[in-house]
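All remarks here apply to the structure that follows.
Removed from the display is one protein chain of the complex; every other protein chain stays in position.
So, chain A:
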Amino acid sequence: MEPRFTRRGLGAAALAGTAAAALAACGAGSDPLKDKDSSGDSGGGDQKVGKAVRIGSQDYYSNEVIAELFALVIEKSGGTVDRQYRIGQREVYMSEIEAGKIDLFPEYLGNTLQYFQKDATAKTAEEIHKALGESMPKGWEALAFAEAADQDSINTTAEFAKEHSLKQLGDLAGIKDLKVAANSEFEARPYGPKGLKKVYGVDVSVVGVEDSGGPLTVKALLDGDVQLADIYSADPAIKKNGFVTLEDPKSLILPQNVVPLAKSALEDAHKKAVEGVIAKLTTDELIALNTDSVDSGAKASVVAEKWLKKQGLL
């Protein structure tokens, strides 16, 4: 999600700009030309765990660091790990999970539930975790979730917040010509303009900046091209630029606490090790991990190891 200035990342992203390539990429997961209903063959794979625990991650640096935290503690508890990081986005890796090719995956509560249950109504983290337990593929479970959440959040500059005395989303009601920089998908999300209008009575228009709350979105907000920006709540850029994250008292945006998805067949000792990490993973700690990762540019393994040692887990 976070664009990095590597040749590979840019090349891959450039490809995503063309329809053919995007269709081909999705082809790796599910065939987009097939009707959705006919591809619902889930849980058909072999849900045993082999000698090495296969840990996957999203194509998102922060998610990879979390996966690496799991990998290191499992290795410490005597297991061996097969790292399958940076698989892609949800629709790609979920089919790998359903086919049983992955044993453990760090996920986020709300989005995962919405993937399995399009019409989910659960709102709080606890409700979502419970609903998730009931809708996971056969042979899979959602382990305890972390306090740390990494979710869409609406941010504004300190000046704009002060000028209009903004604390929460509802305070935006009545302000004219509000523009929010976000991926264009924001337009279609339940917490997009329609949700903001319905729940908080706020009118916004979306300016599509397709880097998932990355540097371009941040720049658009800093430049004053937009008054609001959708940035992941654990993004170090929020604190660094003194942005104000508007509170969401009516839970319009689903909580996205970190939650490990694991095969039920995963050894108890390994599950315990992962839960040890989850117990220490607060939002502040996740931001610290992300900050370290962004600032130092170090590999996930280095960032993860440093943090685990500090927490006394390694």
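Miscellaneous remarks
Heads up, the rule we're going with is that a residue touches a chain if its C-beta (ideal position, glycine included) is under 8 Å from a C-beta of that chain, and two chains touch if they have at least 3 such contacts; residues count from 1.
What we mean here is this: contacts and distances are computed from a predicted model.
Only one chain is not pictured, and the protein name UniProt records for it, out of "YdbS-like PH domain-containing protein", "Osmoprotectant transport system permease protein", "NADH-quinone oxidoreductase subunit H" or "Energy-coupling factor transporter transmembrane protein EcfT", is "Osmoprotectant transport system permease protein". If you put the hidden chain back, the residue from A:A52, A:A144 or A:A188 that touches it is A:A188. The omitted chain makes contact with just one of the residues A:V207, A:A288 or A:V302: A:V207. When the full complex is taken into account, the listed residue touching the unshown chain is A:D223, out of A:D119, A:D223 or A:D268. Although one chain is not drawn, its touching partners on chain A can still be listed: residues 3, 5, 7, 10-11, 13-14, 16-20, 22-23, 26, 32-35, 91, 181, 183-185, 187-189, 207-211, 215-216, 219-220, 223, 225.
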